[in-house]
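Below you'll find the structure I mean.
With one protein chain held back, the other chains of the complex are shown just where they sit.
Per-chain residue numbering starts at 1, and chain names A and B are given in the order in which the chains are listed.
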Amino acid sequence: MLNSKYTNWILYVILMVAAVAWLGWGKPNKIVGLFLVSGLAVGSLYALGGIGMVVLYRATGVLNFANGAAGAAGVMTAWQLGQWGVWAPATWCAAILISLAISLTYGRFLAPLLAWREPVVKAVATLGFALIVLGAVSFLWIDDPRRFSLPTDKIGVYILGMRVTVTRLIAFGTSVGIVFAIWLYLSQTTVGLQMRALANDRDLSALIGIPILKVETFAWGVSGVIAGFTGLMFGDLIRLEPTVITFMVIPSIAAAVCGRLDNLGIVLIGGLSMGVIESMLTLSPTLKGARPIAPFVIAALVLLWYQRGTRLTFDSKD
Amino acid sequence: MRSDLFHITPSGRAGLLFALFAILVVPSVAGSQWLNIFTSTACFTLAVAGVSFMYSRLGMVSLTQVGLMGVGGWITLRLNYGLGLPFEFNLIASGLITIVFGWLLALPALRLRGLYLALVTLMAAGGFEILFATFQFPNGGEGFWGVQTGSREGFNRPFIARSDEAFLRYTIFVVTLGFLVIELHRRLAPGRAWALIRRSEAAAMSAGVNVSLYKTWAFGISGLLGGLAGSLLAGSLGLLDGGTFKASESVMIFALAVVGGANFWLGAVFAASLFRILPALLNNWGLDADLSLIIFGAGLLHAVITAPDGIAGQLMDLSGNLYKKVTNRGTGPNAGPPPHREGISNGSGRISRAFSPVALRLLQIPAHLLHYLVGTRITQTNPDTPIEVKDVVVRFGGVVALNHISATFSKPVSGIIGPNGAGKTTLMNVISGFVATSGGSVHAGGIDLTALASHRRSHWGLRRSFQKEEVADDLNVEENVMAQLDPLPFSLQEKQDEVARALEFVGMNDRARKPGKQLNSFERRLTDVAKCLVGRPGIVMFDEPAGGMSVDETETLGSLILKIHDYCGAKTLVIDHDVDLIARVCEETLVLDFGERIAFGKTADVLADPKVRAAYLGIEEDAA
Partner (left out) sequence: MRRKVIPMVILGAASMMFASHAFAGPNCGANTGTAATGEPIIVGGIHGNAPPGDFSASTDAAKAYFDCVNANGGIHGRPIDYRIENDQWNPEMAAQAAAKLVKDARAVALVGNGSFIEMAVNAGTYKEENIMAMASACAISECFESSNIVSTNQGPLPSNLGAAQYAQEELGSTNVACIGFNIPNNGPWSCQVVIDLMKARGGDGSMQLLNPGAPDVNSALLEAISTGADTILMNLPAGLAIAVLKAAEEQDLRDSYVWIAPTPLYDLSVPAALGEYWNGKVYVNAELAPFQMGGPDAVNWIAVMDAYASPDDPRDTFAQSGYLSATYFVKTLLAMDPADVGDRAKVTEAIKGISGYTSDLMCGPYYVGDTDFHMPNHAGFMLQILDGGFKIVRDCYEFDSAYFKPHIAVETSLGLR
């Protein structure tokens, strides 16, 4: 067991180094560096999206497609408040509060109606909710080119001769920080323990008296806050466009699939790797056109790797 | 006598009338803008049908449909502008090539189920979106990708459908054909196999269904419909743009398929209308088309939470009730069957009997070909040899579920007992091939069963039931039993006779046409038993057949089990907690406890064994 784990990691490191070296070969270091930084920023967003989904999925069994829509609603609110001249930090808080509220609304009022259905039905239901939120957001803010920027865009740090904005550093730092914080939380606190119990076996947890509603609400809250933050970052770094932000859940899912909807550390590493590979592919003249497909190809390969040597069987529960 | 294969149900008739109306009347009265809208709607109806049947028939969520449409459209445009081929050829070629793409998409489906499968199809949709955006559609340019950077010549529509009106008629005609393809599948072996897969893949395998094959086939059909839809859309516009085939649109199509009612033909029409007509109406009324998203979303939530049959289901209920009221008052007992839950949804179609030998034979050809290819010709060599379980080991992670179990079952009926978690069902799963072993083998009839895939064991003659009765809701009793025979190389007449005989044996012949979802648990159990008796079984295994049954029902079951060997020569293995039942029907019994064999022998002896009494019956003997 332990051996194969190390083999996986060594293989991963070798593959990543090989890919980056192959793509970056013969290019000036500064160019490779720019792509690496840009890739890490995009990858952090994939990872953040994936982490928000996995945290919720582990605790509640719901894969929430509405995470992106909640983030979109949040960042659009922040933009609107900014247009009205509201103090910037207040607009950011408003963004996170809006996503939190959207997430909790679904978690408290709609999710319980589907508590005992199969995971795929629960996921499909969140699609419906995502469409409602997206429809409302698109209705309130008609299509227009907009920009959302944070004051940190103007602040740059020079790393190895490249200017890196603080926003990118925040996106990267937060994704790493969140994984660490959640790991700490799950291992150190009672609610964390209860969340792990719930992830392990719902029925049993209910029987031994774990306050499911409380724990689930907490999970919805955490994922809502992460969604709000991801939305802010996405709106700033990529694009302020509700539909695009809503469907950023698709590459996020690729990151989540890398961690088998379970392991946050792998979700983080998977997301970052996807971002970096996608960005580095720009340097390949043949592959640059199709580079956004990288997350899906990587996720498919990872799935195949997980599935190697197994066949579809049924455990005794089936 | 009229065949049910070609039987048209009242709702089917309504659907065909609707199609006829759409072909004859709509194009003549619609304005030019609405002709365009209706043509798009018709194309998407076909695409939705591809998603709907996957969801309603197999319970599989496919979120790639619009991507497959794009593939079909791409091929049509490529053939049209690159080679100048006629539209009919392009249409068929697009459909066929898209089938292959559907099959490729099915590859992950062979190893993944449920949520993971949905996620993989969603990622595939994302991949298609990017490929289309990168390589663009061949709207009349040079080179393999055929992207056009200058002006282009016109698109060759079919020569019988050059005008917009005619093209709408043409589209509706193709869409109707597409529906008939699904309907034909539903009424033949693939439909029965899909119904079993939807119910439970384990049950399907144990009924001899090659699950991989039929799942792949379903993806292929879905791809065919998507490809045809894309091809028609290309024909309607003459060019395509990547923006039409985004992953988000695939998601929307799936959502609308559920809202419209995935179980019904009309559901697909409703879904496509919501997708294309509603936004156009909102636009015409000066409202924001984004409002339609809110309607879609709310509809999806409503459908998922409270109305699984969607709009079409609710309409059918409504019209069914009305119809009942009308017929009760009016025509009396001679009225036809109520249209309630008919059409695509229920398995009211009878298995074809004597009708139209030619057409039926023709339809059987692909089935026979399929059987030839996947090989269902194994038959048991010697049914009277014992079932030999040798040294079987099963580990789940660190837990040893079966520890070197050996037993030779040679009597007509044998039992396996033991407390919960003893490994009884695991042993049965080993024999069925559902659980991978770490060692050991199972031989019967001179064949090593462990070397065969699950469905091949069923072809060989292994039958089993599960703790839960695995009767497909979508099929009636007769069809449920027939599904077990579908993969086997008997003639249709033989199969029908055997189904009838088995149903008579279990006493269900008077309820042969009763839909699965209307059966009570005892009827389901009897249907399960009948399924185990057809197709010359060698081994029949029952996992807790008396669970949840009344005393009378258990009595009946026991008598049936005792008669099985005389009926078909099969050996029977029974797991049950009901010691009285075991004592009554089993000559020999194996006792397991925590994965260990603690006793095996004549049932009376075994039950008297102190070790058994200690472990199983909870009576602690003094360790004197």
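Assume a residue touches a chain if its C-beta (ideal position, glycine included) is under 8 Å from a C-beta of that chain, and two chains touch if they have at least 3 such contacts.
Keep in mind the model is a prediction, meaning the values are calculated, not measured.
Trainee: Of B:Ile37, B:Ile172 or B:Ile431, which sits in contact with the chain we cannot see?
Mentor: Only one listed residue reaches the unshown chain, and that is B:Ile37.
Trainee: Among B:Leu240, B:Val506 or B:Val574, single out the residue that touches the unshown chain.
Mentor: Only one of B:Leu240, B:Val506 or B:Val574 touches the chain omitted from view, namely B:Leu240.
Trainee: Given that one chain is not shown, which residue among B:Asp288, B:Asp317 or B:Asp473 touches it?
Mentor: Of the candidates B:Asp288, B:Asp317 or B:Asp473, B:Asp288 is in touch with the missing chain.
Trainee: Just checking the interface: what residues of chain B touch the absent partner chain?
Mentor: Touch set of chain B with respect to the missing chain: 31-33, 35-37, 40, 129-130, 133-134, 136, 139, 141, 147-152, 154, 164, 233, 236-244, 246, 276, 280, 283, 288-289.
Trainee: State which residues belonging to chain A touch the missing partner chain.
Mentor: Touch with the absent chain occurs at residues 27, 31, 34-35, 38, 42, 142-147, 149, 153, 156, 162-163, 165, 237-239, 241, 243-244, 279, 282-283, 288-289, 291-292.
Basically, only the chains that are shown with their structure count from here on.
Trainee: Could you put a whole-Å number on the gap between the CA centroids of chain A and chain B?
Mentor: Here chain A and chain B have centroids separated by 34 Å.
Trainee: Which residues of chain B touch chain A in the complex?
Mentor: 61, 108, 110-120, 122-127, 130-131, 134-135, 200-202, 211, 246-248, 251-252, 254-255, 258, 288, 290-301, 303-305, 396, 401, 425-426, 429, 434-436
Trainee: Flag every residue of chain A that touches chain B in the complex, lowest number first.
Mentor: Residue list for chain A touching chain B: 63, 65, 110, 113-114, 118-121, 123-125, 127-136, 138-139, 142, 243, 246-247, 250-251, 253-254, 257, 289-290, 292-293, 295-297, 299-300, 303, 307, 310-316, 318.
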